[in-house]
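Right, I'll just put the structure down here and ask away after.
All protein chains but one are shown in place.
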Amino acid sequence: MSDVQSTSFLSRCRRSRSFVVGGLLTGFLLLCAFVSLFWTPGSAYDIIITNRFLPPSSLHWLGTDQFGRDIVSMLMTGTQNSIVVAVVAVSIGLSIGVSLGLLASARRGWTEELIMRFSDFSFAFPAILSAIMLTAIIGPGGVNSILAIGLYNIPVFARLTRGSANAIWAREFVMAARAAGKGRFRITFEHILPNILSIIIVQATILFAIAILAEAALSYLGLGTQPPEPSWGRMLNEAQTLMFLDPMQAIYPGLAIATAVFGLNLLGDGLRDILDPRLSRKR
Amino acid sequence: MSVFFAKRFLTLIVTLIGASMVIFLVMEILPGDPALVILGVDAPESAVVSLTKELGLDRPAPERYWDWISGLMQGQMGNSYAYKVPVWELVEGAVLISLPLALMSIFLSVVLALVIGLYAAANHNKAGDITLMGISQLGISIPNFWLAILVIILFAIELRWLPAGGFPGWDEGILKCLKALLLPAVALATVVGAVLARITRSSVLEVFREDYVRTARAKGLSQRATLWRHVLRNAMIPVLTVTGIQFAALLTGTVVVENVFHIPGLGSLVLKAINNRDTIVVENVVLLLATMVITVNFIVDILYAVIDPRLKAHDI
Amino acid sequence: MTDCSSHVPVLEVTDLVRHYRLPRESLFAKPGHVYALNGVTFQIQRGKSFGIVGESGCGKSTLARNVMALEETDSGSVKILGQEVVGLSFDQLRPLRQHFQMIFQDPYGSLDPHHTVGRIVAEPLAALGAISNAERDRRVAEVLESVGLKTRDVTKYPHEFSGGQRQRIAIARALITHPELIVADEPVSALDVSVQAQVLNLLKDLQVQYGVTYMFISHDLAVVEYLCDEVAVMYLGEIVEKGLTENLFTNPAHPYTRILLDAVPKPGSGKRRERIKLKGNVTGQTERRVGCSFQDRCPMVQDLCRSEKPPLKEVGPDHLAACHFSDKVSAAG
Partner (left out) sequence: MTLLNVKNLNVILETSEGIARAVRDLNFSLEKGETLGIVGESGCGKSMTALALMGLLPEMGKTTGQIELNGENLLEKSEAEMCKIRGNNLAMIFQEPMTSLNPVHTVGRQIMEPLRLHMGLTKEEARAEAVRLLDRVGIPNPRERIGNYPHQLSGGQRQRVMIAMALSCAPDILIADEPTTALDVTIQDQILELIQALVHEEGMGLILISHDLGVVSENTDSIMVMYGGAAVETGRTDNIFDELVHPYTQGLFAAMPKLGRAREARLVTIPGTVPDLVNLPAGCTFTDRCPLATEICRNTPPPIESIDARHAAA
C-alpha cells in the first residue's frame, strides 16, 4: 500500500468514532479472556457453599453466586468460552461459505444454481434449530453450539460472497484480466477476493457478534456449554431461578454479553465506514 | 398464472422437501439406531430390538421417510415416544401459542421500526436521529432472553403490572392471554425492531438520493409528500428482505424466550422432548419451525413483486 | 502464426453470429433471443484503423467481445493474423492473446482499484509465461513513458489519477505485449472534450510508433472520422455500410448512414439545418424482420425492402452498402 493511502487509512480509522469505541471494547474483551487464562480475582470453579450470595467486596468485586463462586472470575472465564465458540464457528462459516460463494460466482451455471439452492434451505435452519437437532441426537455440549452456529454461518457468507463477487465479475477490469488470458481461478484470487475482502471482514465482525449471542442463547437453554465450565448464557439461566432473591445476578452476565456484542457491532460499523469507500463517500 | 409466481412456488416446494430430507437424515439416519437414542446406550439388547420393531425402524429409510411425509399430508405426526399420545395433540396447543406470539412480535417490531426509522431519516444527522440510532445500536446488542429477564424484573417483580410468566390458556379469555404474551412479545420485538429501524433509516436515506426523488421535488412536491409518495415504497424493498431474514431469528428467539416466561409453546415443547429423548416430537417441531421460516420467505418474495413491478418483468 | 506476411489481414471476421437466449416469458412460450450479431464480415489490414459505428444495441460491443474471444461465439470465424480463434479453448488461446489486446470504455471501471499501476500495466504479460522481474519492469517503464506517464507512477493506485490519465494507463496495458491488434471499445466517450482530444492524439501517435492496428468502436461519428481509415456502420447486428472513411462520410450509400451523419449537431453551423429524418419506432434487438433490418425506420422504405433482404454489395471502389436503393441515397447526397 502506498504512503498516501496508508496515512489516510489510519486517519480515517481515528476519525471514525464507531471504530475507536468498538475497537476499545473488543480489545477489552480479548484482554479479559487472555488474562483469565492465567489469573482471575477469585475462583470460577470452586463451590464453597459457605460463601454463597456474598455482597460485593474487595475480595469478590461483584459478590458470589448461590454456590459461592466469584462472579467476576466467572464472567472473565466465560469470555474465553464465548470467544472460542465464536471464533471457531465464524471460521467454519467463513472458510466454507466464502469458498462456495467464490466458486458459485466463478463457475456460474448449474454450479451456482446448486450452491444457491443449498444455501436457500440452509437458511431454513437457524442456529438454534440445528442445535436442537444436534442435541437431540448427540446430547448437549459446547461442540453443538460451534457446529450449529458454524453451519448457520455458511449460507450467510456464501450468499454475501457470491453477490458481491458477481458484482466484481461484471466490472471491466475483470474483462481486461480475461483478455490478458488469466483463468477464472487466478482472477478470483487476484481481482475478486481483494475487492470483496472488506465486505467479508465487516460481515465476519457482525457474525462474530451474532455468534456470541447465539452461543449465550444455546447455553441458556442448556444445549450448549455444560457446567462446570462457566459461560454467560449458563450464568443467566442459573440466575433466572434466583430472580426474586438476587436480581443483580441476572444483570451482570447479560451486561457482559451486551457489551461484547455492542463493541463488535460498533467495530463492524466503523470498519464498514473505513473500508467501503462507496458508503463513506455518500456521507 | 405468471411464471414468476410459479417459479417461486416451485422453489418453495423444493425447499420444503429438501428441508424435510435434511431433518430426516439428521434425526433418523445419522444417529444410527434411534431406539438406542431413546432408550439410552446402556439399554438391554432385547429392549432395543423390540422397540425398533415397534417403531417400524427395521424398515428401509426411504419407506419410513415416505410414511412420515404422507402422514404429515393427512395431519398425522405419529405417536410421541414419551407420552404415548399423538404428536399432533402436543404440537397443536403449542403452535396456537407460539404462532400468535411470533406474529405479535413481528407486528410490534415492524411498527416500531417504521416509526423510529422514518423519524430518524427525516431528521438526518440531527439530535433525534443520533440519539435514536445510538439506542438502536444498543438494542441490537442485547440478547433477547436477557431483555426478557430484565422486563420480568421491572414489570412483573418491581412494578407488578404484568404476569411474570405462564400462560392461562385461550379458554380463559383473549385479553388475559394477550397480557401474558405482551412481555415476551416486547422482549422479542425490541431487538428485531432495532435491526429493522436501522435498515429503514438507511434505506430511506439511500432512496432520497435517487434521481427520481429529485424529479419529484422538481415537480413541486414538498419533502414530506415526496417521502410518502415516492420514497417509502422504494425504501421498503430492502426492509422487506431483512424482515424475512429476521423472522427466522424471531422464531428461534421465541423458542428461547418462551423458556424464560415458562410459556408452553413450541420452544418449551421441543426442549422437554429433548430431555425425554422424544425424537419424533423434536423431528416434527423442527420441521414445523423450518416450514414457517421457508413460508415467510416465500411470502416476502411474492411481496417483492407486488412492490416492485420491475421484478415481475425481469423474472417472467 | 509466425508467418505474418503483409498480405494476411490482421483481423478477418467472417459471418459472425451471436444470439443470446432470453429467459422464458411464460411456461409455454418459446424462449426469445437477443439477436446481437447476425452475420458480420470484415477484414482489417495491418497498420490501419478500422472504425465501427452504431447506436446502442447495434451489437458493436458484442462484436468486440467476440473478436477478443471473451465469450462463446455461435457461428462464424474470427482469424487473427490468419489464425482461427473461434473454437479454441481458453487455455489454447492464452499464448495468442499477446497479439490482440483491448481498451475499455470506462476509465474508472477498467482498472482494479486494489492494484498498483505497475501491476495493472503488467497484467497481459501473464500470458507470455515466465518473464524476469527486470524484464517486466523495463517493459512497464517503456510503455508508461510512451503513453506520457512517469516511470515513478508504477507504485501509485488508479484513484490517484484523473479520467484521462487512467485511460492512458489502460492504453499502456494494451500496448505492453506489443500487440498487432488493439480493440478499443468506446475509449474516449467517457472523457471530456479537452481530454478526449489528448487521448485521440495519443492513439494516433502510438499507431505511428508501434505500427499497431486498431479496431475502434464508437458511437461518435466525428471521432471515428478523425481516427479511422476505414469505417463500418452497424445496425441491429449487421454491417449496413462499409468503406473508406472519406468515401463513406462524403457520399453515404445507405439511408441509415445518411441519417446518422445528419443527426450529428455541428457547432457554428447555426440553427437547425434541413435533413432526412427517421420515421417509426426503433426495432427491438429481440425482433427479427423478413427483408431489410432497417425497414421500420427507413424514410424511403418500399415493398421490396419488406420482402427481400438487401445484400451488402459494391457501390463504389472499396465501398459496400446493404440497400436496394443505394444509388438513390448516393444521388441525394
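First chain written, first letter: the chains are A, B and C, and each begins at residue 1.
The rule is simple: contacts are C-beta pairs under 8 Å (C-beta built on N, C-alpha and C of every residue); 3 or more make two chains touch, one makes a residue touch a chain.
Keep in mind that what you see is a predicted model, and the values were worked out from it rather than measured.
S.K.: For the chain omitted from this view, which of the shown chains does it touch?
M.R.: Result: the unshown chain touches B, C.
S.K.: Write down which of B:Ser70, B:Thr131 or B:Thr215 is the residue touching the left-out chain.
M.R.: In the complete complex, the chain left out is touched by residue B:Thr215.
S.K.: Kindly state which of the options C:Ile131, C:Ala222 or C:Ala331 is in contact with the chain not pictured.
M.R.: C:Ala222
S.K.: Applying the definition given at the start, please give the residues of chain C touching the unseen chain.
M.R.: Within chain C, the residues touching the omitted chain are 55-56, 162, 164, 192-198, 200-201, 204, 219-223, 225-226, 245-246, 249-250, 259-273, 277-278, 281-282.
S.K.: At which residues does chain B meet the chain that is not included here?
M.R.: Those residues of chain B that touch the unshown chain are 210-212, 214-223, 229-230, 233-234, 307-310, 313.
Note that only the chains that are shown with their structure count from here on.
S.K.: Taking the mean of all protein CA atoms as the centre, name the chain whose own CA mean is closest to it.
M.R.: Measuring from the global C-alpha mean, the nearest chain centre belongs to A.
S.K.: Compute the distance, rounded to whole Å, between the mean C-alpha positions of chain B and chain C.
M.R.: Computed from C-alpha means, the inter-chain centre distance equals 54 Å.
S.K.: Chain A to chain B: how many Å between their CA centres?
M.R.: Centres of chain A and chain B (C-alpha means) sit 21 Å apart.
S.K.: Which positions in chain B are in touch with at least two other chains?
M.R.: Not one residue of chain B touches more than one other chain, so the list is empty.
S.K.: Do you know which chain A residues sit against two or more other chains?
M.R.: none
S.K.: Given the complex with chain A, which residues does chain C contribute to the contact?
M.R.: On the chain C side, the touching residues are 65, 68, 70, 90-91, 93-95, 97, 101-102, 104-106, 109-116, 120, 123-124, 126-127, 155-157, 160, 170, 173.
S.K.: Any idea which chain A residues touch chain C in the complex?
M.R.: Contact set of chain A toward chain C: 2, 4-5, 171-173, 175-183, 186, 191, 194-195.
S.K.: Across the complex, what residues on chain A touch chain B?
M.R.: Residues 117, 120-121, 123-129, 132-138, 209, 213, 216-217, 220-223, 236, 239-240, 243-244, 247, 250-251, 253-254, 257-259, 261-262, 265-266, 269, 282 of chain A touch chain B in their complex.
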